[in-house]
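Sharing a structure with you now.
A protein chain is absent from this complex, but the other protein chains hold their places.
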Amino acid sequence: MLTTNPFDDDKLHEECGIFGIAGSDSAAAVTALGLHALQHRGQEAAGIVSFDGEEFHARRAMGHVAGNFDSEDVIDTLGGSNAVGHVRYSTTGASALRNVQPLFADLSSGGFAIAHNGNISNAGTLRKALVRRGSIFQSTSDTEVIIHLLATSSYRSLLDRFIDALKQVEGAYSLICLTSEGMIACRDPLGVRPLVMGKLGEAWLFASETVAFDVVGAEFVRAVDPGELVIVQKGEVRSIRPFEQQHQRPCIFEHVYFSRPDSIVDGTSVYSVRKAIGEQLALESPVDADYVIPVPDSGTPAAIGFAQTSGIPFELGIIRSHYVGRTFISPGDQVRHLGVKLKHNANRALVEGRRIVLIDDSIVRGTTSLKIVQMMRDAGAAEVHMRIASPPTRHSCFYGVDTPERSKLLAAKHDIQEMNTFIQADSLAFVSIDGLYRAVGEGQRNMAQPQYCDACFTGDYPTPLTDQDEFGLENQFSLLAERVN
Amino acid sequence: MLTTNPFDDDKLHEECGIFGIAGSDSAAAVTALGLHALQHRGQEAAGIVSFDGEEFHARRAMGHVAGNFDSEDVIDTLGGSNAVGHVRYSTTGASALRNVQPLFADLSSGGFAIAHNGNISNAGTLRKALVRRGSIFQSTSDTEVIIHLLATSSYRSLLDRFIDALKQVEGAYSLICLTSEGMIACRDPLGVRPLVMGKLGEAWLFASETVAFDVVGAEFVRAVDPGELVIVQKGEVRSIRPFEQQHQRPCIFEHVYFSRPDSIVDGTSVYSVRKAIGEQLALESPVDADYVIPVPDSGTPAAIGFAQTSGIPFELGIIRSHYVGRTFISPGDQVRHLGVKLKHNANRALVEGRRIVLIDDSIVRGTTSLKIVQMMRDAGAAEVHMRIASPPTRHSCFYGVDTPERSKLLAAKHDIQEMNTFIQADSLAFVSIDGLYRAVGEGQRNMAQPQYCDACFTGDYPTPLTDQDEFGLENQFSLLAERVN
Amino acid sequence: MLTTNPFDDDKLHEECGIFGIAGSDSAAAVTALGLHALQHRGQEAAGIVSFDGEEFHARRAMGHVAGNFDSEDVIDTLGGSNAVGHVRYSTTGASALRNVQPLFADLSSGGFAIAHNGNISNAGTLRKALVRRGSIFQSTSDTEVIIHLLATSSYRSLLDRFIDALKQVEGAYSLICLTSEGMIACRDPLGVRPLVMGKLGEAWLFASETVAFDVVGAEFVRAVDPGELVIVQKGEVRSIRPFEQQHQRPCIFEHVYFSRPDSIVDGTSVYSVRKAIGEQLALESPVDADYVIPVPDSGTPAAIGFAQTSGIPFELGIIRSHYVGRTFISPGDQVRHLGVKLKHNANRALVEGRRIVLIDDSIVRGTTSLKIVQMMRDAGAAEVHMRIASPPTRHSCFYGVDTPERSKLLAAKHDIQEMNTFIQADSLAFVSIDGLYRAVGEGQRNMAQPQYCDACFTGDYPTPLTDQDEFGLENQFSLLAERVN
Partner (left out) sequence: MLTTNPFDDDKLHEECGIFGIAGSDSAAAVTALGLHALQHRGQEAAGIVSFDGEEFHARRAMGHVAGNFDSEDVIDTLGGSNAVGHVRYSTTGASALRNVQPLFADLSSGGFAIAHNGNISNAGTLRKALVRRGSIFQSTSDTEVIIHLLATSSYRSLLDRFIDALKQVEGAYSLICLTSEGMIACRDPLGVRPLVMGKLGEAWLFASETVAFDVVGAEFVRAVDPGELVIVQKGEVRSIRPFEQQHQRPCIFEHVYFSRPDSIVDGTSVYSVRKAIGEQLALESPVDADYVIPVPDSGTPAAIGFAQTSGIPFELGIIRSHYVGRTFISPGDQVRHLGVKLKHNANRALVEGRRIVLIDDSIVRGTTSLKIVQMMRDAGAAEVHMRIASPPTRHSCFYGVDTPERSKLLAAKHDIQEMNTFIQADSLAFVSIDGLYRAVGEGQRNMAQPQYCDACFTGDYPTPLTDQDEFGLENQFSLLAERVN
């Protein structure tokens, strides 16, 4: 399979985006638009659950929001003024539809829908115990653990049962829940995954990123705080903080790659952070060259920053197909040897005979970098220097980011010199971890109490990894795996 | 909507057919063929779950077995030597796929699949209690109650938990269950719904009707007894009878209409019973006529019996389209007034000027009978006499048969004279209840302890109707209804 | 592939059914219903073309009328008060949609749609000449030859051009054509294929069989005569007979098998002819037996006739699945050895230990007969006698009937004794050719000038077989075959 999908390759990527709205005449329509703006956070499935005061309505589909949630017919089936939605990165197999969120359960207190961004790192352990007590799981999703903990909690009120459930889970979660009483949005005590709130007329909105507000012209109010539960009921918003206070550790990779450049994440413009990383790179690892060339599209802001700081002209030396985003299955083995270039093409007339600096956001396996360097050389580039707008990615993420197993990470086994040999560039440099912290506005990384979760670079995980310790990574997955396919 | 579907009209019909096989290299393929032979018991959805010694594999689909379970690709996904399958009459709405059986649950003891023919008449009451204790239901099916009772039972072994569950349910059930240990087939203590066992080489088979054995050339061994659990484990079969002995009450309507004429139900040929009913009818309600004409196809055996006993020639006066079984949506209101005859057509050259006796199996609403009488008159019949091969259907069934609400049953509100007026025949007669019992080989109905469940004719229900008493029919359904659509 | 399709086996079958209506507000809806009633004449594709006074509208689809032409949405796209329709037996390959009729062409005189039942036996020769002169064919259909002859005719008026075209073609054709001026229905000078006309209110109808009138309650007026063109224009009907008078030779097999039993073909009830053939058989080839058993469904009328004449009881010894008409692909080779019986099942309880006479309409390859005899023996029949309601089928048809090549016809190479050995019956007999003529109401076959086309029995073809002589059967087809697939 050749692919033109910009995300289906050598990148880490976010596993989910979530959206919720309470109190709008167009709840499902606005949710569909919000999810479309969050599509980069999860492209393989989407779902919406709404509540109309009497009944819940649900629709889930494999594929993009466009094509599944963009017709009036569909939106009309999702009646009511409250709705939650979810986009999901990866589900496999025919029966995977039941893993598509929002999950829904019919509890004794009534219907309950939940949309989750993050990952519960003790889900396997909790599931095992719940099944032993008679709970029957519908999905293989870690999120369902929260629902069963809630259903079997000994507390009385739904809110107490929900908090009881959250106190038992470890890991990262931004959640938006829809009940017959209202909406609950919350973020884990460390605030690993983002969650913002906004306003559109009288309605309250929640989303993973501010771009989901921009698309409908809603006002961005503030980020939901780590450890905060925001409850919307009958148009009123209140906030409770049931957890012990902790130092927050939001994910720094949201700035490097996950979030859209036009989003504001925890108070900072993603575009300006990325440009600042490019400036740091130009200062830390300068190079004598004719052109600064971005690896499209995610390398572009850092390339602009690098070009402005270095004074080397910014040029488009790689042209990306407009038709990315669609998988293109290779038509036969016969053409594999041709080195087919579906996604990127060199702007040969520009780069021929020139010394170039390529700017990319990260290196995961290194295979794409190797191909791009090669493509530049084939087009006649005299020198190819690679500059990376993040530190080397050395560790797996257990908080809702799809990472290859550690052994596949180029930086896990190799130093920068060896990595350069692998990708066959003339030189290779990464921004330093302190350079990255400077770009997000901190003086440097606080080693004792880091301001961000940067475990993928440092291996410094902010929570216990219970399932990982108990079962190992492989076992965790097989534990959760559907026994029925 | 006009329809050519022979079942989608004025008939009671069975809601399910079930099939299971343990110990065959072709388990899923044989199950698909068996389900195809049982298609008349449920035409709207089908499913198969198999177990390959390590993993369960499941596939469910809306629609017929043909088209969904007849490709090698599909069968190949259903690996293993044990499999259970199910055909289902009626599910509504887009999300109904999760109601399609066999249901599957991942219990602490491992995977558990269940296929059910019948209806649990206290399902609503049990579900309410289970949800209150924290169980989360995946479907709106009454069958799921059995799984949750099993999952939360305080007994230790799976078999004890299963029996514990069964002892709490009321109503009619023939079940085939697949576990990682083997297969369990059982029939409720009254034996309301049929269940037979067979053998194909080394493999053991279970099915609703013997025709499912004929299709693959399997040997019919015997009926599963009312109240019996047959357990197949590692090629060995054993039988346990955990319930207090009761007088059995198999459904007599299986002989009248539900089962295929080539099936052997509880030891008797369905074809010969239907012919015998026709003979009883000819003796009880003779008529002077030129031709005996069956209402195709279910009235044919009784018509042959009637013709042979009366000496009146059997002729095909109504031709049924070969293309029944497919729904034909009426192309526009404009043709509605034309009295479109998609399913049946009069053999005008035959019936013109003749006195005819029509033989049908039953009258439910009476609307079809009215149309057929009218069609015969339009074709020039001189006299049209109607003879029905069952007693008047006066009561709803709560044991897995789709019946209109009582008020829609023509016989619930009208005597035979009034019914004749409604259908506009020259005369109308039904076989007597004792005539029906004589046709199935009993001298007459034992009023104290009836040999069959004949509640639809007599109102004499063999079990309590807990949900019905508690919620009323409407409430029972809304209780079970998905709150999320 | 196993199949439950009642036609996809050992039968000759008709290749087309046609329908037309002029002057109805519901033209397309009535056409859809008429085609549904003619579905047995062609089950693989269907099409309708309508004219609304300004524009022609067309829709063609692979598959049945039901499912393709039964929604209001579809019918609404086929506006206008005149419409023609077509059902087609066999088209192969993905691009075959362009062979689906009615064919349409945009001529200098305006739009022209044509629906054809029959076969042009010099189509290959004509096509070759037309292509040489610059005509470009859209399809591989023999029918398209008529359109190009018409388009390039040197005559002036459309009607003259049409007659000019017809005078050049040989073979069998019943045609219904739609132009912007009106409708033309015509039948070849021998009247090989049937065509009838009817009336529904003010509208005029044409169809292959009268059942297409019954379905909408239209009145059957008369058959179109061999060699007659019926022209409907502005509500007026007129008739012209441009061909030299010939002795008519309608296809006798329409009575044996093709037409529905409830149709009136050339003035005679098909049902009564089939019963009469059974009576002839009972007189010509009596047998001592317990039961007369029809091979369902086409053998039933002859079986009733045989039973009434012989005094042997008529019984259902073979039960046909209700779910015929759908193809059931065999789920894997693994079950092939099981002798799967999807379509027919023996009524074992009836036939066990009995001597039976099976009545079927014809034997083509003999493979089905062999299986059915075997099925009866497996069910315990003591003796199995086969009686066939047509003479042996010894020759191919070139007039629009799908026949296997001659070498596949059992009767082409074997006498009756050998055929009996092949099908393994206790005895085998066919109705005589004179018996068949008696059943259709003739004293006997007029050897000098046969009253019917009976070439499949006698090899006496009523027209030259130009392509057959020129190219041979194989070459004819490769000539027409699409060079592009």
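Order of writing sets the labels: A, B and C. Residues in every chain begin at 1.
In this section, contacts are C-beta pairs under 8 Å (C-beta built on N, C-alpha and C of every residue); 3 or more make two chains touch, one makes a residue touch a chain.
Because the structure is a prediction, the values reported are computed rather than measured.
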Next on the checklist: Just to confirm, in the complete assembly, which displayed chains does the hidden chain contact?
Outcome noted: A, C
Item to check | Omitted-chain contact residue, chosen from C:58, C:221, C:283 or C:370 | outcome: C:58
Next on the checklist: I'm checking contacts with the chain that's been left out. Which of A:11, A:88, A:161 or A:260 qualifies?
Outcome noted: A:260
Next on the checklist: Please identify which residue in A:150, A:216, A:277 or A:381 touches the non-displayed chain.
Outcome noted: A:216
Next on the checklist: Tell me which stretches of chain A touch the chain missing from the display.
Outcome noted: 4, 6, 25-26, 28-30, 32-33, 36-37, 39-40, 64-67, 69-72, 74-76, 200, 211, 214-217, 260-262, 264, 269, 271-272, 297, 300-301, 304, 308, 313-316, 319, 321-332, 334-335, 338-342, 345-350
Item to check | Residue ranges of chain C at the interface with the undisplayed chain | outcome: 49, 55-58, 77, 94-95, 98, 104-108, 110-111, 113, 131-138, 147-148, 151-152, 482-485
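Here is the rule we use: only the chains that are shown with their structure count from here on.
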Checklist outcome for this item: In the contact graph of chains, the distance from chain A to chain C in steps is 2
Checklist entry - Highest contact-pair count belongs to which two chains? => result B-C
Next on the checklist: From the mean C-alpha coordinate of chain A to that of chain B, what's the distance rounded to whole Å?
Outcome noted: 51
Next on the checklist: I need the residues of chain B touching at least two other chains; which ones are they?
Outcome noted: none
